[in-house]
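Yeah, one chain of the complex is gone here, protein chain that is, but the others are all in their spots.
And then chain A:
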Amino acid sequence: MMSGSGNSSGAASTAGADGRHDDDAALTEFLSSLMDYTPTIPDELVEHYLGRSGFNCPDLRLTRLVAVATQKFISDIASDALQHSKARVAAPIKDNKSKQPKDKRLVLTMEDLSKALREYGVNLKHPEYFADSPLTGTDPPTREE
């Protein structure tokens, strides 16, 4: 596992070797710290979906690594969506006549989520309305008086 196949093959000097050794040590430490940390995503779920993609590794630390990476990804998206939601709440009210105060609850909506996901390359389109018949939304026939 620590074969270092991805490491740089450049400098062969002792300084470079020490640097690589330090990097490897840091990585080893990080992986061991993963075992103490319980990610929000359960290991069984991650193992199942990794297995479906052909990922074959008996080492639990790699599974934890992927779980932590996924958790970070989702929390980044969530924080971006939160920023959009806060920006919407903080926007000035155009209609001054309304007496109701702007809803200050932080609610995750499809609009905020789709804006946040667009930056990560995920296109999420939500239909604006659902019609139960083809004539919904069309003008009703005018009555002859």
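By definition in this document, a residue touches a chain if its C-beta (ideal position, glycine included) is under 8 Å from a C-beta of that chain, and two chains touch if they have at least 3 such contacts; residues count from 1.
To be clear about the criterion, contacts and distances are computed from a predicted model.
Student: Identify the UniProt protein name of the omitted chain, choosing among "Exosome complex component RRP46", "Trafficking protein particle complex subunit 2-like protein", "Fumarylacetoacetase" or "Transcription initiation factor TFIID subunit 8".
Tutor: The chain we cannot see is recorded in UniProt as "Transcription initiation factor TFIID subunit 8".
Student: Pick from A:Ala26, A:Leu60 or A:Ala87: which residue touches the chain that isn't shown?
Tutor: Of the candidates A:Ala26, A:Leu60 or A:Ala87, A:Ala26 is in touch with the missing chain.
Student: Could you please point out the chain A residues that touch the chain left off the display?
Tutor: Touch set of chain A with respect to the missing chain: 1-8, 10, 19-20, 23-24, 26-27, 30-31, 33-34, 37-42, 44-57, 61-62, 65-66, 68-75, 77-79, 81-82, 85, 105-110, 112-113, 117, 119-122, 124, 126, 128-130, 132.
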